[in-house]
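With one protein chain withheld, the remaining protein chains of the complex are depicted in position.
Let's turn to chain A:
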């Protein structure tokens, strides 16, 4: 009797629900984290995808029916890979490799800082009073990557509108310390973004702050970021690998230490 119990319970925990054998290339669905063989769940995803005439960007878990938009696999303790469900569909036209890399960022810990980007200096030097011309494109791509929808204009306008009006009203409350400013800004952005990106909000706010603090354009920022993570992404790194090092000196150059520089803008 005991033997039977043991073997049946072990089969529940260690076998793939699709092939019923022990799991090869352990992989998980990103919402429920149910475990499958990578090839089994991938095959199932393809079968489901071929059945629907309208392309779908998710797969329902065979066990619990929750909708997941990616399969996580190749986890080795510190990194993993991700197969996005809609990769085979029409949506992939807008969802580029760089979207994929941005989404990937949300699954790893970036550490305290990236490259030479100094977030505190950004606040202390009042740099935040300057509008950032790349912000629209950056937020746009970020939201696209996070919610995996192409048309995110409304959300982006909403977030940028809130940032703009905060920036306009900010001088009136200029007695706050830079740290309080920073807190106020971040909680304001979090409130605005939360309905759309939910659990990823806090991380999004940090990423946004990091991008603003860098003062870099998107291309340069991506290079610094990818370089920092040690990722190899052809679209971002191949042009030539030396470049991120050349661009790094740009960062201190852009961080004016003189507060007065910003007063006129």
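List of remarks:
By definition in this document, contacts are C-beta pairs under 8 Å (C-beta built on N, C-alpha and C of every residue); 3 or more make two chains touch, one makes a residue touch a chain; residues count from 1.
By our rule, contacts and distances are computed from a predicted model.
Selecting from "E2 ubiquitin-conjugating enzyme", "tRNA (guanine-N(7)-)-methyltransferase", "TRAPP II complex" or "Tetratricopeptide repeat protein 7B isoform X1", the unshown chain of this assembly corresponds to "E2 ubiquitin-conjugating enzyme" (UniProt protein name). Contact between chain A and the unshown chain involves residues 4, 7-8, 11, 17-21, 40, 43-44, 47, 60, 62-63, 65.
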